[in-house]
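The complex appears here without one of its protein chains, the remainder shown in place.
Right, subunit A next:
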Amino acid sequence: MSLLEKELEKKVEQDYILEAKNIKKYFPIKGGVFKREVGQVKAVDDVSLSILRGETLGVVGESGSGKSTLGRVILRLLDPTEGQIFFENEEISKMSNRQLRPYRRDMQIVFQDPFASLNPKMNVQELIEEPLLVQTDMSKSARKEKAISLLEKVGLRPDSRLKYPHEFSGGQRQRISIARALALNPKFVICDEPVSALDVSIQAQVLNLMADLQDEFNLTYLFIAHDLSVVKHISDRVAVMYLGRIAEIAPKKNIYETPLHPYTEALLSAVPSTDITAKREKIILKGDLPSPSNPPSGCAFRTRCPKAHERCSLERPELINVSEGHFVACHLYDN
């Protein structure tokens, strides 16, 4: 792209397919004999983000940081406690199930464990046809044709369509979930750890497939994973989550080459590298992720942060814009 073209592009109104504003999702903790609410798990605690049409936004963070909950709230599989969600500029956060129906076609999800998400009593053809049956008035033969073409797209043999999920390997089952998610020609797909359960050689096959399908169908992905190398490979931008909040969000290059948040730095340094000539300095964080039902005051990361200072326990850092597209929530940057 020439410089001029870049400048022109910037001027065009950004085409956001999805915008989430100040999303909170609190789960009640019930206790005692009367099962009263004794507290709250702040799984997602004030997250805002926007996703451009056709891009892949990666979301990384440790287990329990709220990645899956965020994904489910965005798709309205869970109701947000607070906040707004816009899909193609329409607010979907307050819609009834009935109003949501046409939007459900455009937004799909692929889960980590395809075994748990595929009904074991349905064969592959039935699995792929199910969304078509529920959402469209396609004829039986048209559905079958679509199922076969989808199987081919995801690299499975059409004659495998009469087999059941348990007859496939993990990688093949993930291909079936992807075919099923694509049945209704969605525009936006949330991928929640889609390759985490797969061996590396199979993981590479599925990642390549997802990249091809994105090009072919102009898909937008929200790609959730805990593997930082996988997220780097597939994403255009990356959000780093910690205890229900975004610590840093930026174009991929910034996150991986010039990370600013102490948590992002530590996370990257902890990834074991196969490059034995490049000796990176490891930052070993102390302790575990605190409980999201009782997060530390101020900055949620302060109990493990090597750069924590007095202000960090008193004031919660907000996301601030440090350079183009690069936002970080840390007091080191908001003087």
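Here is the rule we use: a residue touches a chain if its C-beta (ideal position, glycine included) is under 8 Å from a C-beta of that chain, and two chains touch if they have at least 3 such contacts; residues count from 1.
Note that in this section contacts and distances are computed from a predicted model.
According to UniProt, the chain absent from the figure is "ABC transporter ATP-binding protein", selected among "Inner membrane transport permease YbhS", "Di-heme enzyme", "Protein-glutamate O-methyltransferase CheR" or "ABC transporter ATP-binding protein". For the chain left out of this panel, the touching residue among A:I92, A:I128, A:L285 or A:V328 is A:L285. Between the chain not shown and the residues A:V38, A:A270 or A:L314, the one that touches is A:A270. Of the listed residues A:R105, A:H233 or A:R311, the one in contact with the hidden chain in the full complex is A:H233.
Touching the omitted chain from subunit A are residues 62-63, 169, 171-172, 199-205, 207-208, 211, 226-230, 232-234, 256, 266-268, 270-278, 282, 284-285, 288-289.
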